[in-house]
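With one protein chain held back, the other chains of the complex are shown just where they sit.
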Amino acid sequence: MTVHSQGAVTSAPQDAPPKSAGLPETPAPATGTGPTPPRGGGKPLPTGWLPYLLVAPAVLALATLLLYPLIKNVILSLQDINKVEFIQRKYPFAGLANYTELLGDSTFWTVVVRSFAFTLANVALIMALGSLIGILLNKLGKKMRLVLSMALVMAWAMPIVASVQVFHWLFDEQFGVMNWVMRTAGFSGYEQHNWMETGLSTMVIITILVVWGSIPFVALNMYAGLTTVGAELYEAARMDGANGWQTFWKIVFPNLKPFFLITTFLEVIWVFKAFTQVYAMNKGGPDRASEILPVFAYVEGQSQAHYGLAAAISVLTIVILVVVMSFYFRLILKQEEEQ
Amino acid sequence: MKRKLIAAVGVAGMMVGVAACGNGDDDKAKADAGPKEITVWVMDGSAPKAWIDEVNKEFSAKHPGVTVKVEEQKWTGIQEKVTTALSENNPPDVLELGNTQTAGYAVTGGLADLTKDRAALGADAWQKSMLASAEVDGKLYSAPWYAANRVVVYDKKAFAKAGVTPPTTRDEWIAGLEKLKAADPATQPIYLPGQSWYVLAGLIWDEGGDLAVKDGSKWKGGLGTPQAGAAMEFYKKLQSYSTAPKDKDEANPQQSTDIVPKGGVASWIGLGWEAGGAEKALKEAGKEADFGYFPIPGKTADKTSTVFLGGSNLAVAERSKNKELAKEWLALAAGKDQMTKYAAETKGALLPNQAAANFTPAAGSFAEAMGKAGVNGKITPVTAGWANVETEPNPIKEFMTKVLKGEDAAKAGAEADAEIAKRINK
Partner (left out) sequence: MSTTTAPEPAAPQRPAQQLRTRRPLRPGAVAKNLGALLLALVFVFPVYWMFSSALKPADQMLTKDPVFVFTPTMDNFGKATGVENFWTYVTNSVLVTVGAVLLALLVALAASFAIARMRFRGRKGLVLTVMMAQMAPWEVMVIAMYMIARDAEMLNSLPLLTAIYFVMILPFTIWTLRGFIAAVPVTLEEAAQIDGCTRGQAFRKVIFPLLAPGLMSTSLFGFITAWNEFAMVLILNKDKTAQTLPLWLTEFMSAFGNDWGATMAASSLFALPVLLIFIFLQRKAVGGMTSGAVKG
C-alpha cells in the first residue's frame, strides 16, 4: 500500500455499482429489476469450520508478514540502536528514551504539523477537484467524456516512480518545460527558476504531483456514482425549482455519502503516508524542510542510522493515524453490528 | 453465458499461473552455491577496468577455483548500504571506503582488524599521510589505496581568447574570471555549484579555521567562526561567476559528464577521474577536449590553496566468510606491483599508496598540477563521528546554500555547528 490512489478499484461496487468508470460508452442498459435486497437478507448461512478455513491463509499471512514486523518495530523503538549496535547486533534496552527524546524535540512537532497540513491540503484539493471533474464528466457529451476520461486514466495509470521522474524533468531548473511555460505566459524571473528553492515550494510541487495522480480515482468513481442517481431524481428536483447547488446538496450528496466517506478515508491514508513522492522528489529537502512523518522516519533511520529512534517515529506515526481514523473505524463497526 | 465462460477460462489460467510462478521463484533462490567466490565492492570511478581485471587474473592464477566478483557502487547512499551490508552474514569480502568514512566503520566492529597482517600487506611502504585515515587507536583497519585532490580544470581556448593565463593568487584568479566574463557572456567563467563543500573546506583551512575542532573531550563545529565566514565570502564571490545551481553539489548533476561536455564552461574544479570523464564525453560528442590545469590559487603566490586530500582505503569485512582470501586479494591489489600499474593506468591522476609506485606525470597534465597542489593537502577531522556529519542531509551543504542565498554566515554557521556537534560526538 505504498502508493497514492492509483490503481485502486474502478468503482467500489456498492458506491457505484454497475456503470463503467472510465469508458462510459459501454452499454449498460439494464432493464429494470425490482430492488434487490442487498445482502444479509437471506437466512443465516451455515457456520462451522468452513469460514475459519477460508480466512486462515489470510490471517496467517497478515500475522507473519505484518503483525510480526510491527511487533518487532515496537521492540526496536524501545532499544538504543545506532550504527555500532546495528552492526554488532547487540541491542541494549532503552526504555522510553527514544519516545521522550522525540516528544521533546521541536523538529518532530514541526514535522507532525507539516504532515497534517500536507494531508489536509491534498485531500481537500483532491476531493473538491475530483468531485467537480466527476460532475463535469456526467454533464459532458459522449465524445468529450471519452476524451477526458481517457486523459484521466492515463494520469491514473502512471507508476509513481516514473511520474516523479517526469515531474523532476518538467520542473527542471535549467531546461524544464514549466519555466518555458511561465516565460511564454509573460512572467519574468523564470529564466532559471528553481522550483524547489524552499521547503514550501517543494511541498507545492509535491502537492501538484499527488493531486494530479489522485484526482482520476475520485473523479471516475464520482462519475460512476452519479450515473446511479436516477434521472428522475434530477427531474423532480428541477421541478421543485432547485438550482444546481441545491440539487447537489439535496440529491447528489446524500446518495453518494458512502462514496465520499470511503474515498476520503482512502485518500487520507494514502496521502498521509505518501513516502515515495516526497522522498524521491527532493529527499525531504532543502534543509529537511519538506519532510513528512514517513520521510522523517526514513531519514533518521536510514541516513542517520538511528534505528531505534526511527522505529519510535514509525510507531507514533501509526498511533496518530489510528487516532485520526478512529472515527471511520467506528462507522465501519457500527455497520457490522447492524448486519 | 459467454461472459461467464470467458471469466472461468481466465480464472483457470490464473490458477495455472500461480503454480507455474511458484516454481519459477524457487529456482531463483539457490544463487550462492557453487565454487568459491569473493566479492569486492569498488566505487564508481575508482578502479579502471583493465587494471582490476589484471589483478583478478593474477589472483585467480594463485588461487585456482576462486573467482572474484567486482561490484561497482555509487557514492550516493553508500553509507546506508555499507552499514547494512556489514551487519549481514554474507557481506562483501573486500570493500572500498572513503578515507573520511573509514574510522566511522572501524569503531563499529564491522571491519576486520588487520594489525597482525601489517607485514603481509606491506604496510611499511605506505605513505604516512595516507595511513592516518586507515588506523584507529593504533590498530589497522584498512589498507590505504589511493589519494587525490582537486585542481582547477580550464578550457585552454576560452582562456586564450580572453587573454587569461593560469593565476597564482586569488586576486589574479578573480581578475581572470572578470576578463572571461567580459570576453564571452554566453560562457560561465567557472562552473561551481553551491554545495561543493570540499572546495570550501580548503578555503576554511586557508583562513586558519577548520570544519570541526576538538574542545576538551568533545568536538564542536567550526562553521560559525569568522574564519569560516571569510572563506564562505570568497566562495560566494567565486560562485557569482557561475550559473550552477546553489542547492546542488558537483555530482548532481555530474559536472564532468553532464555539464562540461555541453560547452559554455571556461573552468571548473575537479578530480582526475572527472577530467578524464569529461574528455571522454567530449570525444563521444565529436568535440575535442583541450584542458589545462592549475592548483587552486592561494592568497599569496608562494603558497597554493590548501586542498582536501580525498582518497579511499580498502577494508575486509569482519563477517566475511573468506577473510584469508580477502586479505590476500587486498595484499595483491595494494601491493607495489599492482599499485605501480594502477598509477600508470590512471596517468598519475590518483596518487598510489606508496612512493615507489608513483607515476611521473607528463608536463601540463592533471597529475602534475595535482602533485603541486597536494603539497598543501589536509583531511577532514580524524574521528569516528566525522562520518555521521557527512551523511545526507549534510549540514555543511545546507550552510553553504543558505549563505549563498543571502543568509548571514555567522547565524547559518551557528545552526550548522549545532548539528555537527550533535552528530560528531555520537
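As written, the chains take the letters A and B, and residue 1 is the first residue of each chain.
As a working rule, contacts are C-beta pairs under 8 Å (C-beta built on N, C-alpha and C of every residue); 3 or more make two chains touch, one makes a residue touch a chain.
Keep in mind that this is a model prediction, so the values were computed, not measured.
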Who touches the missing chain here, A:Leu140, A:Met182, A:Val204 or A:Ala242? A:Leu140
For a quick check of understanding: of A:Leu65, A:Leu120 or A:Leu200, which residue touches the chain that isn't displayed? A:Leu65
For chain B, which residues touch the unseen chain? 1, 3-4, 6-8, 10-11, 14-15, 17-18, 21-22, 24-26, 28-29, 31, 71, 74, 76, 81, 84-85, 87-90, 252-254, 257-259, 262
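Operating definition for what follows: only the chains that are shown with their structure count from here on.
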Under the touch definition given earlier, write down the residues of chain A that touch chain B in their complex. 82-84, 86-89, 173, 192, 194, 196-197, 283-288, 299, 302-305
So in the complex, which bits of chain B are touching chain A? 79-80, 83-84, 86-87, 104, 107-110, 243, 245-247, 388, 391-393, 398, 401-402, 423, 426
